[in-house]
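A quick write-up on the structure given underneath.
Excluded from the complex is one protein chain; the other protein chains are retained at their positions.
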C-alpha cells in the first residue's frame, strides 16, 4: 500500500518531467523544485502552522515561480548544457540543504506534518494533474509543444516561438514538481538532504522513459512500474535493485525509445501503413523520430 | 603573504584534479557529442579499484594507479559498446545518449556503493607517498605535486595528440561526421572507442588523485567531480581541453581562497555562483568560440 502511494507521488514527479520534455527540454529540475517547496513547507509548517490545502497551493506556486526563473535563466542554452544544468541543480540542492541548517535542519533534516499524506489528497492531486495534461493535449499550446519537440526549426517557421513554449512547459513542470514535493514530504513526514536527490531524479526519469514521453499517461504508467518493480526485486536482488532501473533505462532507450504508451505506434497500427503503397515511416531523411531530430542544424 | 602563497598552491593542486576530470569530460562531449553524466562514476571506479588493489591485493600504489586508470578506461569503452554505439547506429538523436548515460550512472553508482560500503576509508598510509616536501616555509604534499604533474602531462599529451597527430585528424573527421569520415578511410569505430577509453581513463586518474589528495576513498568521489568538471567545461568553453583544464584549476583556487578568506560554507556556493553567471551571460564559455547556444 505504502509502495502504491509512492508510485502516485513519483507519477506526479514524472508528469513534471514530462511537462518540459513535451516541449523538447530534458530536465531533472522538478526534483529541485520539489526539494525547495518541501523544505519551505517544512519550515513554515514548523514555525507558523499551515493548513494542508494552503501547503499544497504554496508548493505549486513556489514551483511555478522557480520554474519561471529557471526557464528565464537557462532556456537559451544548448540542450546538452540545459540537461546538465538541471542535473547540477539537483546536486546543488543538496549542498544548499546541508549549508542552511537553520532553515532545513542540515544533515539531520526536518520533520514535516503528515496531513497531506493520505490517499484522498494523493488521488485528488493526481486527478487534477492528469486533467490538466489531458486538457492541454490538443490545445493550442499542446500542438505547439508537440511541434517544438519534434522539430523546433520547422515549428519556428509556423510562427511558434520555441522558447516561449519551453518557458510555459517549465512553469507547468514547476507547478507539478512543487506539489509533488509537498506530497512526498507529507508521506515521509521526515525530509533530509537525500530525500530529493539523484535517486528520485533517476526513478522519475526512468518512469518517463519507460512509460513514454509522448502522452501524459506514459509517465503515470512508468511511475507505477518503476516504483513497484524494485519492491518486487528487493527480495531476490537486495541492494542491487537499482541496477535493474539503470539497465532498463539503457535497454528501453535503445529498443523502445517512445516507451510503453506510444501513440505513434498505435496510430501506425490503426492506419495500417504497411498495406498502403506509401513510404514506410521514418523514410530516407527522417531518422529516428524521437525528441531528437531537434538540434539538427537547418 | 606566506599563507596566501600556500593557499594558492593548495588551490592549484585541488584544481588540478578538477581540471583533469574536466579534460576527460570535455573530450567526450566535444569530440563525440555525448553528455556523459556517468563520467563521474568512472572516476569513482578508478579510485575504488586502485584502493582494492592496494589494500586487499597488496599491490604498490603506482601499479594500482596504472591498473585503476586502465579499468576506468575499460568501463568507458564498455559504456560506449553497450549503450552509445547502438544509439549511434539508430541515429537516436540528442536526448537518448544522455538518458542512457544516466542509466549507466545508476548501475555504476549502485555497484560502487555496494562494493565500498557506506563508510569512507583511505589508502593505507604506508603504501602511498606522504612525506611532505618543504620549499622555504611552504609545504607541498606529494599528492598535490602528483596532481599538478598529471594535469600538465595529460593536457600536453592530449592536446598534441589532437592537434598534431594523424589520430587527431581522424578524431576531428569523426566528430564532424562519422559517415563521411568512414568513406575517406577513417576507421570510425576505432576512433570512437579510443576516445571513449582516453576520456574515461583520465576520469579514473582524476578519481584516484582526488582520493589520494583528500585521503578519502568513497563512492561519492565521482559526484563531486562531476559537478566541478561540468562547471569547468561550461565556464572554460566547449571544445578546447586547455580551457577546461585552466578553469578546473581556477575553480580549485577559488574554492580554497573563499574557504580561507570568506567562509568555508560558501566554498561551493561561490563555484556555483560563477557557474550560473557564466551560463546566463556567456553560455559559450570564456574561451568558447563555437556557439553552443541554440541558434
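Just so it is clear, A and B label the chains in written order, and each chain counts residues from 1 on its own.
Everything that follows uses one rule, which is that a residue touches a chain if its C-beta (ideal position, glycine included) is under 8 Å from a C-beta of that chain, and two chains touch if they have at least 3 such contacts.
As a convention for this text, contacts and distances are computed from a predicted model.
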The chain missing from this complex carries, among "Acetolactate synthase", "ATP-binding cassette domain-containing protein", "Xanthine dehydrogenase family protein subunit M" or "ABC transporter domain-containing protein", the UniProt name "ABC transporter domain-containing protein"
Visible contact partners (per top-of-document touch definition) of the missing chain: A
Considering the whole complex, which of A:189, A:234 or A:267 touches the chain not shown? A:267
Touching the hidden chain, out of A:116, A:168 or A:209, is A:168
Spell out the interface residues on subunit A facing the chain that's missing from view. 132, 135-136, 138-144, 146-147, 150-151, 153-162, 168, 214, 258, 263-264, 267-268, 270-271, 273, 276-286, 289, 293, 298
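Convention: only the chains that are shown with their structure count from here on.
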If we count contacts the way the header does, which residues on subunit B are in touch with subunit A in the complex? 29, 35, 37, 82-83, 86-87, 90-96, 98-100, 102-111, 113-114, 223, 226-227, 230-231, 234, 265, 268-269, 272, 275-276, 279-280, 283, 292-295
What part of subunit A is in contact with subunit B in the complex they form? 26, 73-74, 76-81, 83-85, 87-88, 91-92, 95-96, 99, 152, 198, 202, 205-206, 209, 239-240, 242-243, 245-250, 253-254, 257, 287-288, 290-295, 297
